[in-house]
Structure formats: structure tokens, C-alpha cells
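One chain of protein is taken out of this complex; the other chains stay put.
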């Protein structure tokens, strides 16, 4: 269990915190945030590699704020892997073993298991410089896991890897987390990774931890606009009062659900479009002008102007072709009221 | 119009080419390939910044193989932007102007238009070090476009930008290409970018240009396994002859369409799954065991074992939940015969 | 402790002579002209290094050829060679029984005991310091910036003066000052080529051998103060380079 109390850092151009964070044992916690939001600093403070300006860090009930990194049993995997260039793959993986107190046969079996799971058996004698990005990342993982850490810290482990190999490593991380008794804490700027891997996520922005909760919670009920934008709600509007009701883009919303000055958010993929007014029962339906339509992969991205508010909509390419939409023409858009998020 | 004849390079660990390439005027051509496949070298040879080992380069009918870079009227935008750090944004953009022969008022208007389109007007007096990644990339674009080049070369312009801003720059590139009389040649390793932007694509791998054609052609009819894997066909099988027919994963395929020793490819998103045998008419249907199921963003990734062949399938999360699939159970998968690609 | 080892001797030496000694020494015409000669010869040597060293440094930073390592080693040679050897080597070349020395004498250039000789020797020792600093500066400018400038229509020399020089002038100035400081400090090579006209280190050596430690100290103090001023300049100019790291 990791507990961080009122952790702060002061840098010349940047202030981090105060951060309060609680991570359960064996949880897979992902700290999400844009580049430069202070995520790596938090990891390094847990590993003891950065001295906090103030605040305390507890690992499994023990105050480790002043404990040297070598006595914390915390493994760390960096984005750039940081493999020891003068050692072979095997020497890298086994680097930490001699410092472990319980060098039993059991730990050797664990190590063999890790090497096997990560598919590194045939690379053991190689120099680390001969490996691909994905292989390097697996060596870095094996090296950190070899010491059987209580906590594994992952600093954007996927972003330096070619996209083709990213899903392999992702799957591997999921698998490792399921089989090992280790608590995983990973930082990333990609919310798809969080969606795939995390039990719990925290969103950090400009040094402030904006929201923590289960993946579903944070993605479906972002607490504020910053989190909303970060988890992919590209349609964010501020409803206006007209008479006794609140309106946005010509649509009336239930005044019970929100109040003036707050925002509503909609994901582009939750909106469907059509040339007629026929939408499933209970849908909120708006009318607008199709302004642009761009193909993207197997989907299509549209912008639709509804009474001055611009909606971004993702749709299925084939679906849209069938409906025969034309730019500049009137179009209907609809969505289930549950797809509207209030924050 | 760009024409490359038998271009080759010899590097200590790498041989490129011979490459033959023909790009039409005002085309948006994208050269796709993994990191280290020699894409940047091709761009630099067109710009005159690398001397080819052998081969010729023609721009608009003129042999420019031995022409100095400053006389080619070719703009280049690098992934790392390469802005001049000692100059302001405006000085960067206007750097090339004094070397242009036709300094008319018209070109000033064009410049103003470019600055406007790229939204740089309020940054002109700033130092380039104060800009974000996306802003820097826009300055680099403006600088290259200011000299009104015949050809604009783009070296992975999106990969160094935070994912949130990538789509903005993508839209901008599309818009610029539509309004300017310039031929665009971009290299990237991300096939989604190619899908969104390109008229024509070329796939390069290990120094060899494997296939060129329209986006649809290359994506739907990859010429060989290397291209197939690169454009997202994660299910590639080699059918086996049994009696007079060819089979893969227990499915019989039309012997007219392929021959022994060739491959079939299927995209994960073209396959649908179900617990019963009910699929639309004409679908090819196989039976297998659901081996794994992992949530990913708003979708779900499954692996299904069909008589020894493993299929990777992407599906809609809600859809799959409704069907109540369980790991280890029997499951049916189906796809339209048109979704099968032969190469 | 390392710092103490370097600073203590210097500090003690500076603090030993009285103000009176210092004032008397600087009033001495011989001392003043020796220091002046030291400064002008060093500055000339640095200027020559700048003119001939800049293209060489650029070439070494931008191109890659077989034997580049050998060339770099050769440029570093003057740092390693014993100083009197340098003086002897240069004199060997200018002797009357050597064709080059003969040629120089025919056009009126003499090295032994002349200002020209001093400057030649100082340039020899100063050159590597300039070239290495300037080379580091050129290497710090990404090739890509120059390539983009070329693609925007700027020719080779326009690119050099509008892109490369603005980004390396600090290194160039640092190199100039370093090579000048190195030239001022030289004694062993100069004393062989030209005992007269007397540069400051030679004068100081003469005073030491003729009158003893006490009389050489004030000259040393003056020389050290001048070096410190140069050195401060160096640090002020080069500090923004340090900040970038």
C-alpha cells in the first residue's frame, strides 16, 4: 500500500502539489497527465530518487520519506529503459539480485518465470544495444521485477516503443499484474493505455491531482473541464439560462442535473447523425449544419454547427456514406441523455 | 512533379534502394514505413541535402540531382522542427524571403494568408523557445511555405507533438494541401495519418519500396506480407491444400482467388463474433475457442483459436457484453468474403 | 581540498608584496613595456588563431573523413609537447641553414629575438585551444538548422553568417580569450626564441634568477591580476553557454 501525504516540490518554473494519494496493495494505478505535469517526479519521490520539499511517503505503513532508495524495495522502469550499456541482458536482469536478503531457490524460480513470461530467454547473452525498443523495455521490466519489488513504478513505458509493438507490451503488463503480488503504479499521457490497464486512475494537470477514482468514474464523470478534455470529451459547452430552463446548442436540459455556470460534455463517438428526425426514443435531438467531414482511418470526423455551438462527431464511414450527407446541408444529431456528462 | 530513378544509398549498416518513385503535381503522397527504413534519406535527397550514391532526381522535368539545395525551391519540415533558436517567430518565417526572385506584393499577401491560416499572427514577436510543440510545428510549416515551394517535404511532422494537438495539425495539413498549388510529400510510420491525409501512399520497408498506389489500394490489397502487417492486417494466414481445395483455420476458400504458398489477411475490425451460428447471408463462419478478452478504450480485443490458427478480433464493448461471452467457451466468428485479402 | 591546493599558493603570493612594492614595480618602465608586449603578442596570436582556426574548426565539426582522428591528434600536439621543445622546433625551421629560414630572411622576416618570433611561438601554443573551443561550438549547432536554411534558399556563406555564426559567436569569443590566456602564460617556448624583447614571464624569470623571490613577486602579482581580468571576461561571456546545459 502506498500513501502519500501533502507531497510538494518547488522547481524554478513549476510547483507540484500538495499531492495526497492512496494506492491499495496489488492495485494497478495509472497517473494520467500531459507532458510536464509532474508525473515522473511523483514516481521518483516514491522510489526515493527525488527528495520532496515537504510531505511524507508511506509504503506498507512504514514512513520511507527519509529511507535510501536501495532500502525501499521499489522497482522503477523508465521510458528510455536506462539499461546498463556495459552489461549483457542477463547481467542487467540479475544486477539487483546480490543485494536481496532472501536469495533462496524460490527466487531463482521466480526469476526464470519472469524471463520466460517476457520472452527473453534467447536474448540473455546479447548486448543490450542489439535489442529493439520493445525488447529493451522487456529487459527493463525483467530487471525491475527480478528483485521482487513490493511496488513497480512505470514511467510511460509504452511511449518510446514503435506503435506496432505497443499492444504486446500492454498485454504483457496486464498479464504480469494479474500473476504477481506487486502493486503497479504507472504514469502516462495516453488515456487509451489507462483504459486498457488501470484499476484506478488519477488525473494530474499543472502539478495538481485533479481527480482520482475507478476508470469508469473518471472517464464517465470527469470532475471539471480540465479532466473532461483530457479524457476525450471534445464537446464541452456551458449551458445558458433562458427563462426557467437551461439550454445549450438549442437543446433544453434537465435543470435538476446541473446549475448555471457548470459545463456539459459529450464524447464525439456518443453522437449519431442523420438526415431525418428519426432517432431512438428518449434521445435528445438537435438540428444543425454539416460544416466539414473528414475521413480518418475507418471512421469519419464531422463538425456540425448547431445554433452557434460546434459539435465534433465521430461516425462509422460506411454508415455515413449510406446516409448521403452533404457539406452545408441541414442535418440532425442525437444522443442518449446518459451520454451527457455534467461537471 | 517529382520523379526518382534508381536512387540508391550505401550506409555502413544499411542499403537503400534502388528506389523508383513518381509523384504527380499537387498530389499528397505519403511514404509509410517503420522507423529506420530510410524514409528521411529519400526526403533529404529530394531537397538536395544528401548526395545519392547513384540515381537521378527530376523536379518538374528538370534533372536536379546535382543542383544545390538553395536552388531547388523545395521546402522541408522536420519532426524536430529545426527552428532557428536565435530568431523570433517572424524572423524564422521570413528567413527565406530575401532569397526569392519575385518579391512582389502578391507574395506578401500569400505570406499573410499562411500566417493567418496557421494562426500564428499573435506569436510573431515571440522567441521560438516559448512555443509549444504544436505551435513550433506550425512555425516550421509557415517558414517552409513562405518561399512558396513547388514541393513541400514533411518528415513525420506529427510524431513529436502531443497526441491532443495532433489532429489539429492534421486538419491544417489537409487544408493547406487543398488551398495551395504545392505538391506534398510526407513520411510517417503511422498508417492512420496516411489514411487521413494521403492521395497516394508508398510503403517502404528495409530500404525497399514495397508498394505504391492509392490509399484504398494499398490498404485493401497489400501486395505482400510485410505491407499487409504494416497496414493493420493482424490476422495473416497461409492456406493449406487439402484435397482439391485450400483451407485456413478450418475455412474453405475459393481456389480461384489465390494459390498455394500465398497468404490471406483479415483486419481485426472486419470480424464479428457471436455465440450462435447466425451471421448475415454469404458470411464465412468459423468456430473456435475464446482465449482472451481485454477491454481497450471503448472497444474490446479478443483472441480466438480456430483449429490451431489464432484470430485477433476487435469488437464493440457494449455489443460483446450483451452477448455474454466467456473465456474458454466455444464461439463463432464470421466475416464477409470481401474482407479477406489475398497476397 | 583540491581547491585549497590551487588557491592557497596564489592567494599567499598576492598577499605577500606590500602596496608600495606593487606601486614601485608598475612604475618601472621595463615592467610596463614587458606586460604591454605580452598583451599585444598574445592578442595577435589569438587573432591569427581565430582567422586560420575558424575554417579548420568548422571543417572538423561538419565533415567526417578517414584520418580525422589523426588530424585532431595533430592539432592537440602543441598542448603536449614540452615548451622548450616548441621553441627549439621553431628555431630549427628558421635557422639560416634551412631553406625556409633562408626564404624568410630574404623577405626580411626573422624569428630569433623578434616580436614576429614571439607571435609565431605563441600562435603555436594557442591554436589548439581556439580550434577545440570553436569546434565544440560548431558541433553544438545541429546540421539540420543549416540544411533548412539551405532549403529556404540561403547559399553556403549566407547560411554560415546568418545561422552558424550567430549561434557560435560565444564559443568563438571564448576560444579567442582562452587562446590568448594560454599565450600570455607561455614562457618555456618564448624564452628560447626570444629572450629579448622581453615578455612579462621572461622578465619575471630574469628578476627571480637575478634578485630572488622577493623581487619577482610584484611582477607576478601584476601578471596574475591581468590574467584574472581576462579570465573573468571568459566566464562572463561563456556563462550563457553553461546555462543551456
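Just so it is clear, A, B and C label the chains in written order, and each chain counts residues from 1 on its own.
We adopt the following convention: contacts are C-beta pairs under 8 Å (C-beta built on N, C-alpha and C of every residue); 3 or more make two chains touch, one makes a residue touch a chain.
Owing to the predicted nature of the structure, the values given are computational and were not obtained by experimental measurement.
S.K.: Given the contact rule set out at the top, which of the displayed chains would the hidden chain touch in the full complex?
M.R.: Contacts of the unshown chain, counting the full complex: A, C.
S.K.: Quick one: which of A:58, A:95, A:283 or A:342 touches the chain that's been left out?
M.R.: Only one of A:58, A:95, A:283 or A:342 touches the chain omitted from view, namely A:95.
S.K.: List the residues of chain C that touch the chain left out of this view.
M.R.: Answer for chain C: residues 1-3, 5-10, 12-13, 16, 52-53, 56, 69, 71, 73-86, 88-93, 95, 98, 100, 123-124, 127, 131, 181-182, 184-188, 191-192, 200-201, 204-205, 208, 213, 216-217, 220, 223-224, 227, 230-231, 235, 239, 242 touch the chain left out.
S.K.: Provide the residue numbers of chain A that touch the chain removed from this figure.
M.R.: The list for chain A reads 44, 47-49, 68-76, 78, 80, 82, 84-86, 95-96, 99-100, 143-144, 147.
We adopt the following convention: only the chains that are shown with their structure count from here on.
S.K.: Please compute the C-alpha centroid of chain A, do the same for chain B, then give the distance between them in whole Å.
M.R.: Distance between chain centres, rounded to whole Å: 25 Å.
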